[in-house]
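One chain of protein is taken out of this complex; the other chains stay put.
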Amino acid sequence: MRKWIAITFLLILGFFMLRIAGAFPFGENTWKVARQYVKNVTEEKWWVAEHYVDKGIKENRGSNLVTSIVVNYRGFDTLGEVTVLFLAATALAFLLSSCTCFRKYERIEASLILKTASDTLYPLLILFGAYIFIHGHLTPGGGFQGGTVIASAVMLMLLAHFSFHPNHEVLSVTEGLAGIVFAAIGLAGLIWGRSFLANNILPLGHWNRLFSAGVIPLIYIAIGFKVGSELSGLITDMFKVTKEE
Amino acid sequence: MILEYFMILLLLLMVGLAIYAVETKDLLASVIAAGFVSLVASIVYLYLQAPDVAMTEAAIGAGLTTLIFIIAIRKTERRER
Partner (left out) sequence: MFFFASSIALILIGLYAVLVKRNIMKMVIGLSIMDTGVNILIISLGFIRGKTAPIINAKDLLVRTSSKVVDPVPQALVLTAIVIGVAVTAAALSIVMLMYSKKKSLEIEEYKELKW
């Protein structure tokens, strides 16, 4: 009974969602579509996305426009998002610390293949993660992806070795320092530049080079360290919940 | 054109896997199917010209989320009554 009521409700909801989505033509330029509905727009006025795309290289010199938007144009948004991530990790650690009793299970020793492979892959994966977030302004990828790759390296070691335990002090100090670096770069923009997170406090350099794009690589490296240490700590917390018999 | 038909096939696979993930009684199979939905979604992002999002989805949706679910299932129970 409850199931059929829910299905009817969902079908009605889906019908209206499809009607709304059908108003947008798939695969066409939504900027031009939006322009039809807004009156009194001359061609010289830039729409926000067009400004990001057309002036992004001139203003930021980062090849990857998504990185320019995430770190610079909407950097304040990203700062809040990193804070949400931190809050979620803290809430998880707090909740799990009050968890005492769990189902008992036998820990099976990992096989030789898993142990050897994860020992070999662990430094390489961390190197790959660092590569991803250092080159965040040139190639696809960046701090979030690189941090996740580092966290999965830690996860692999946790699966393979029972005694492996990342140092919690080091993780939290890294996380805090990375957050402070992000906020400090923003404040430096407020002092020496024109606004919070302004990108004119460092020389911009040439387009498509490693040392370019002003503060964008610095901020993305900080985000990489922060996300990597945070997710590693989160996985370790979930893995190592103490059970008392 | 052939790529577009392939994408339609992948989207159908994704919807089918999502239905399987919701309907199966074995929670572990359900979690693996949900991770597979994320993996197919990352291929779809690649077709939609979003390589950044495809990387994030492949690393987080298919890797980390599945592992977190598996840890939680190991600490609780595997069968749905």
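Descriptive notes on the structure:
Going by the order they are written in, the chains are A and B; count residues from 1 in each one.
We adopt the following convention: contacts are C-beta pairs under 8 Å (C-beta built on N, C-alpha and C of every residue); 3 or more make two chains touch, one makes a residue touch a chain.
None of these values were measured; they are calculated from a predicted model.
Seen from chain A, the chain kept out of the figure touches residues 2-3, 6-7, 9-10, 13-14, 17-18, 21-22, 24, 26-31, 48-50, 52-54, 56-57, 63-66, 69-70, 74, 77-78, 81, 84-85, 88-89, 91-92, 95-96, 98-102, 138-140, 144, 148, 207-208, 227, 231, 234, 238, 241.
The missing chain lies against chain B, touching residues 7-8, 11-12, 14-15, 18-19, 21-22, 27, 30-31, 34, 37-38, 41, 44-45, 48-53, 56-57, 60-61, 64-65, 68-69, 72-73, 75-77, 80-81.
Note that only the chains that are shown with their structure count from here on.
Rounded to whole angstrom units, the spacing between the C-alpha centres of chain A and chain B is 19. Within the complex, the chain A residues that touch chain B are 64, 66-67, 102-103, 105, 132, 140-142, 144-145, 148-149, 151-152, 155, 231, 235, 238-239, 241. Taken together, the chain B residues at the contact with chain A in this complex read 51-52, 54-56, 59-60, 63-64, 67-68, 71-72, 74-77.
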